[in-house]
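Subset of chains shown; positions unchanged.
Each chain gets a letter, A, B and C, in the order it is written, and its residues are counted from 1.
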Amino acid sequence: MPMIQVTMLEGRSVEQKRKLAQRLTDVMVEEAGAKREAIAVAFVEVSRESYATGGVLMADKK
Amino acid sequence: MPMIQVTMLEGRSVEQKRKLAQRLTDVMVEEAGAKREAIAVAFVEVSRESYATGGVLMADKK
Amino acid sequence: MPMIQVTMLEGRSVEQKRKLAQRLTDVMVEEAGAKREAIAVAFVEVSRESYATGGVLMADKK
C-alpha cells in the first residue's frame, strides 16, 4: 500500500492533478508491482512564499 | 517525542479534530509509553482534488 | 483514505506496533468516520542520534 506524497507549488489545475494521480499510480503498479487500489497519492501544495531552493523563496526569484 | 502526521481530506469539524488529537495521543501514551506532553499531532488536510486512491481523484469518484 | 505517519524513536516491539496500528485506526474510524480498510499507518523509526528536541539529540540527554 504505497503512499506517494507530492510537495509542489500550488497552481496546477484539476486536470493536471487528475493526470498526475493516474500516471504516478500507473508507474507504481508497473514498476513496483503494487496493487492499484492500494496506492494513495496526496498533493501537498505550498505557496511561492513557503517554498525555497538554494535558500531563496520562489517568490523572490526573478 | 513522537510526531503524528495525519493526512486526510479536509472537512472535519474542529470538534472532530479535538477528539482525534486527544484520543490519538492517549493511544501513544498507553501503548508506546510516550510522555503525553511530548506528543505532537498535525492534521494536513487536502482537498478532494488533491487526493487520489487507485489513481482516481476523490473529486472524480461517484 | 487517511494516512497516519508516526515518527518515533526506534525500539518499540512488534507487539507494541500491532496495538498502536489497531488502536490508531480505531480512533480514525470512530472519530473521523473513515472507512477502516482505507486507513494506512506507517511507523518511521529514527535512532536516538537522529532525533532531537530543544536542539539536543536524544542520545545526548542524560
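By definition in this document, contacts are C-beta pairs under 8 Å (C-beta built on N, C-alpha and C of every residue); 3 or more make two chains touch, one makes a residue touch a chain.
The structure presented is a predicted model; accordingly, all values stated were derived computationally and were not measured.
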item: Full count of same-sequence chains in the assembly - 3 placed in this view; value: 6
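In this section, only the chains that are shown with their structure count from here on.
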item: Overall pattern in which the protein chains touch one another (line/ring/star/complete/other); value: complete
item: C-alpha-based rotation, subunit A on subunit B, 0 to 180 degrees, nearest 5; value: 120
item: Centre distance in Å when subunit A and subunit B are each reduced to the mean of their C-alpha atoms; value: 19
item: Subunit A-subunit C separation of Cα centroids, rounded to whole Å; value: 23
item: Multi-chain contact sites of subunit B, meaning residues that touch two or more partners; value: 7, 51, 53
item: Residues of subunit B that touch subunit C when the two form their complex; value: 1-9, 12, 16, 19-20, 23-24, 27-28, 30-32, 34, 38, 51, 53
item: Subunit B-touching residues of subunit A, taken from the complex the two chains share; value: 5, 14, 17-18, 21-22, 24-26, 36-45
item: Contacting residues of subunit B [partner subunit A, same complex]; value: 7, 44, 46, 49-57, 59-60
